[in-house]
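A quick write-up on the structure given underneath.
As you look at this complex, bear in mind that one protein chain is not there, while each of the others sits in place.
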Amino acid sequence: MSVIFESSRKGRRSMVHAPMGITLKEAGGRAILSDLPENALRTAPLPLPEVSELEAVRHYTRLSQINYSIDTNFYPLGSCTMKYNPKVCNTLALHPGFLGRHPLSPVDADLGQGVLSCLYDLQRMLKGLIGLPGVSLTPMAGAQGEFAGVAMIRAFHDARDDRNRTEILVPDASHGTNPATATMCGYTVKEIPTLSDGDVDLEALKAAVGPQTAGLMLTNPSTLGVFERSIREMAKVVHDAGGLLYYDGANLNAIAQRVRPGDMGFDCVHLNVHKTFATPHGGGGPGAGPVLVNQRLMPHLPIPTIRRGTDDEGRDIFRLTDASEYPQSMGPLSAFAGNVGVLLRAYVYLRLTGSNGMRRVSEFAVLNANYLMKRLTEAGFTAAFPERRATHEFILTLKNEADSFGVTALDFAKRLLDYGFYAPTIYFPLLVPECLLIEPTETESKEELDRFVAAMIAIRKEAETEPETVRTAPHTTPVGRLDETRAARQPDLVWSADTTRT
Amino acid sequence: MSVIFESSRKGRRSMVHAPMGITLKEAGGRAILSDLPENALRTAPLPLPEVSELEAVRHYTRLSQINYSIDTNFYPLGSCTMKYNPKVCNTLALHPGFLGRHPLSPVDADLGQGVLSCLYDLQRMLKGLIGLPGVSLTPMAGAQGEFAGVAMIRAFHDARDDRNRTEILVPDASHGTNPATATMCGYTVKEIPTLSDGDVDLEALKAAVGPQTAGLMLTNPSTLGVFERSIREMAKVVHDAGGLLYYDGANLNAIAQRVRPGDMGFDCVHLNVHKTFATPHGGGGPGAGPVLVNQRLMPHLPIPTIRRGTDDEGRDIFRLTDASEYPQSMGPLSAFAGNVGVLLRAYVYLRLTGSNGMRRVSEFAVLNANYLMKRLTEAGFTAAFPERRATHEFILTLKNEADSFGVTALDFAKRLLDYGFYAPTIYFPLLVPECLLIEPTETESKEELDRFVAAMIAIRKEAETEPETVRTAPHTTPVGRLDETRAARQPDLVWSADTTRT
Amino acid sequence: MPYIPHTDADVAEMLAVIGVNTTQDLFDEIPAELKVDSENMIPEGAPEWRVAADLRQRAASDRTLTNFIGAGAYDHHIPAAVWELVTRGEFYTAYTPYQAEASQGTLQTLYEFQTMIAGLMAMDLSNASLYDGASALAEAVLMAIRANRKVKSKVVLMPESLHPVWRQVVHTLVRHQGIILKTVRIDSKYGVVQPSALAEFDSEEIAALVIPQPNLFGQLEDVDTLTDWAKARGALSIAAVNPMAMALLKPPGQWGSDGVDIACGEGQPLGIPLSSGGPYFGFLTAKKALVRQVPGRIVGRTVDGQGREGFVLTLQAREQHIRRSRATSNICTNQGLMTTAATLYMTLLGPQGLHETAISCHANAQHLRDAVEVVPGVSIRYTGPFFHEFIITLDGINSQDDKAVPNLMQRMAKKGYAAGLPLSLWYPERRREILLCATEIHDAILIDAFAETLREELACL
Partner (left out) sequence: MPYIPHTDADVAEMLAVIGVNTTQDLFDEIPAELKVDSENMIPEGAPEWRVAADLRQRAASDRTLTNFIGAGAYDHHIPAAVWELVTRGEFYTAYTPYQAEASQGTLQTLYEFQTMIAGLMAMDLSNASLYDGASALAEAVLMAIRANRKVKSKVVLMPESLHPVWRQVVHTLVRHQGIILKTVRIDSKYGVVQPSALAEFDSEEIAALVIPQPNLFGQLEDVDTLTDWAKARGALSIAAVNPMAMALLKPPGQWGSDGVDIACGEGQPLGIPLSSGGPYFGFLTAKKALVRQVPGRIVGRTVDGQGREGFVLTLQAREQHIRRSRATSNICTNQGLMTTAATLYMTLLGPQGLHETAISCHANAQHLRDAVEVVPGVSIRYTGPFFHEFIITLDGINSQDDKAVPNLMQRMAKKGYAAGLPLSLWYPERRREILLCATEIHDAILIDAFAETLREELACL
């Protein structure tokens, strides 16, 4: 589709969005600005599109229609937990009372208690679910939760003047945000290899830990779609060396209400509410990444958190904590209190789903993944860890297909789009060649999974008989396979009137 | 797409919509029903689809995507005024305060004044716009407004014991609702022919009126897209014969704030707020059809209307009138007060657009229609009334094209769909052969009109060079040309599990 | 501040193409003496922010009471997904689906709606909506008169227990066609029609009988007897029902030995907000034999040239745009979007959810009755089975006092309650009676608090 700027016409506008109801010229123009020095004013024209409201509505409605999304397609993107995002969570979070409140608006027993009581309740629920006593909701996504976690680990060591711990350990299958976060916190990163059964190599871990170890970052179930069976031993190894354990909660959907990261021995946890608690991904965000900690990290939590107290008249009141209550806090992570609107949606989800419901969530997430893995392996595909149970996700390796037909995981992924499915995660984790990381989630029906299996089988057939069809896929999307190399070599990042294209 | 019932699976459900949060069995089942006689209870299973919320969301999201609509396509459907429906009208009408109010909720100076004050203001605005002193907002669409109007005309004659007026006159180009309404009100219908210049045949009208004439129903501008120039004479003819004049307001967009139906001599008017005031058509409704009347019809207005008064403490109060205040009312037309939510949207539109804005609406609606007519006739198409100004719409006759290429108005219409345009109204009015009634509305840009002209030219070219393409259109829609004859001959109106199709 | 995209340059170009100097010239066929200038009662246009601020304030001032009123409009929870989807632009801004191939979304949804509502009523078929329940009943009466070729009479019977405004609407809409509406009285203990009341019409030719279920007072009519009585007399039977109730009670298609001929009603309980009374939608379902007498749009399934299934408006020969003065009705625009909402509502609840919602309404209404019955000064007006509403009598109130109940209602409103509908609104002499309603959202806590407040306020009287 043509970009919005190409529809722009000089002088076109929506007068309902003229704040004074008249044009600037009619209003007396620049006179209003007489107190501003001439050289402080903008002279460069505002290069925004000039279109009518109808043109804008049409343009963005049509753009939306060319997106795949959970609301329109099965979206088995591994590690991303693309489950149904209940509409009611959005509807309630958009209530004018929640939307209109300024973050610094006065708080007393009659004011601001709606949103703060929800956040307080959410804090309590998360503590129960994770099995850790301290919580801060403020991180704005998983990666910021990771930052908060590792920064707390650092604050903990620093507070004890234990300054020689310079290293963070991560499994080689870890998500890229783990090592990137460790770097941001000033650590060097050491990768621990994975055994052929998918578990972390415990011996290698033992060999790697030492007085330089600040901590270990771990996902469990891991990004390989298996549960680390020796988690208790691993925790002991790290703790014995004086390090702390960080839990990356991206995969919580597999174990919610069954195993608590706190019980596994983790000192610190982040959650992705945009995964486990079904808040929308919005084409890239916003999410929220609350962090939970045990007693020893509690003093270092990022501020603010929500506390319950009483006002001068003895009435219950929920309020934000301030720096004076957390003198050892690692600091604030945002200008206000994080992605409150996202947290509200997660809260609604948890209220609806409830304790028993979350247990069913993990039950059916795991059932769907194991069923899908079994159907696909029976159909001749190769699982990366065939001897293991799938968790909420599992990995196929298409190495055989690549070798036999010259059709790669990327080609399969693109061809799946033609069949109406979003593609699984590809080429992650890096250690499994030609891999697809497939996560169906609990909200998909058996029929949908069966359709996916049928599509995979059909594509393999095509790979055999007409590989070019697969190699040049997709064919039914609004554009064909896009040239990523060109995009990176000749970056075209903003539109301009004189950009011409062939 | 498969119908929702085909996705149904026995026992599937969304538990969040179980009102008690538990299943009926858990709740103790039929015990609750012990006070209801067994033979009063339903035993037939409820034949509703059993799907998950995600399946429902996907199904109806996808269904929506295969609709053309104003938000996605130019929709030049003549007589229907498919202009942009401002989003803000919807957003404000959906405010919880408006949505949650029961129609019989108590009204006093502190209660219910929000919605009633809006409706009262709307009544005032409409009176100004139309130039008539009486109004009732309650009719739920244009056709019900027509019923109200003709029933008031009848009530007027009856009240004077003038019982021999048995006939309603309508032009032969009139909309089908006009004669159908006259019948519902117990009148016989006489059609008045149209002259070749598009005006009603004044001489024929003179010949037709008489003591049997109850009234004349007229649209001006007419459904032929021209302004009846002799409207004052027509009014005189009918009035002199003791009949009354009814104005069908479907075409008000052409003359808003320029000519008032009251000044033309009409006694009674209905408006289509879903045309002139941009409330959505919703795939067929709801609309609203307020009626306006002059002094002599006022006692007969449908109830309720909104009045301003004072309460016991002297405070201003808006309230609904009741039958006791309108003893000669034609009666109520709905269980409550009509389509209030639609009227609120119209009110918001009028507040935004305002007096001067409505004048610009008619200015640009007429500019667009005349421009489009000129461009198309210059391109070789035949206007039905080439000597006349277009109003907000105009008629092309494709008789030449049908004769030369064997390609009909229907074929053109279907082929336009392939070009991304909804089709104009076809074969209405009936008196113009192979006609397209084209109404662009003021909210479309010149570029969009130019694209439409280009498509029409391209299709005529196709009609010449590859007529089969046009005759078998559409080709790019989710289904091809549908067999309407079969639909009517073998009606398949409800889905059932054993309906099989080839 | 209208929504107009034209730039000055556009206007100049367009005028040049047309060959006129100003846009005013385009209006030169309008007689000069008719033209008006813009002055009138419409205020100047305002920017969006200003109108939004004003309207939000007005909406907020309609503070919504905890509502115990039913009487034809019911306060159910609507799953959020319903209106999130219904207001999608592609549904919301489409027209009546004249061009079927470009309107399959709307058409298929309507076909699914027809299937669901016909199934709920256990009838053969349905149209695609009428304006509201009251006007749908009027259309059903007209349809019955057209369809009944067995009897010559145009007498239609409507019980006293039918919603009085519905009776008036029917009267308004059918009176010009020679139809005679007669009232069947109800008994004073059960609030329903007894066979003896029907017997009064034994000697008359009757064209149709209207049967409400539940009736205005929430009481259940003996629908089997009424349906069979009509049939035996050669009259058509017309059910006027609450669709939510039909998820629990026997549906009209199964009343009596053979079911009713036409079943209609108000669709509001199926996912439509209260919204001060509208837009709602009327539904009308019928036996197969009557299909060509049905008013309004009907969607049918058919195939395209390649045999693919698709949906179209069908049987249009019944309608005003084809048959003009001989159409089955003058209806054109109906309440389409509301049926989209109802389709989503029924789909999301599903058979079990809808059934349980109806049961929950009933259970809560029982609780409400029990809770108010023990309030001193309150008694239950009628005996016999009821569904989700019932009448109480305030025994302590002077039956001549016009002000007592309205005052009580105002005081209850100050406490946050719409405390039921005073029956005197429609029956001036029934000054001590109030119609109360509960749905699935009136749980025990809410009801007990309400009953307590009622007790307090009655004690102050």
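Which chain is which? They are A, B and C, in the order written, and residues in each are numbered from 1.
Basically, a contact is a pair of C-beta atoms (placed from the backbone, for glycine too) under 8 Å apart; a residue touches a chain by one contact, two chains touch by 3 or more.
Bear in mind that the values here come from a model prediction, so they are computed numbers and not experimental data.
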item	value
Contact set of the excluded chain (shown chains only)	A, B, C
Residues belonging to subunit B that touch the chain removed from view	9-12, 14-21, 51-55, 57, 61, 86-88, 90-92, 96
Those residues of subunit C which, in the complete complex, touch the missing chain	48-50, 52-53, 77, 79-80, 84, 87-89, 440-441, 443
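Note that only the chains that are shown with their structure count from here on.
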item	value
Computed distance of Cα centres, subunit C from subunit A, in Å	45
Centroid distance [mean C-alpha coordinates] between subunit C and subunit B, Å	19
Gap in Å, rounded to a whole number, between the CA centres of subunit B and subunit A	46
Per-residue overlap in subunit B, given as positions that touch at least 2 other chains	12, 16, 53, 57, 61, 65, 70-73, 84, 86, 88, 95-96, 352, 443-445
Junction residues of subunit C - those touching two or more other chains	1-6, 10, 44-48, 56, 79, 81, 83, 85, 89-90
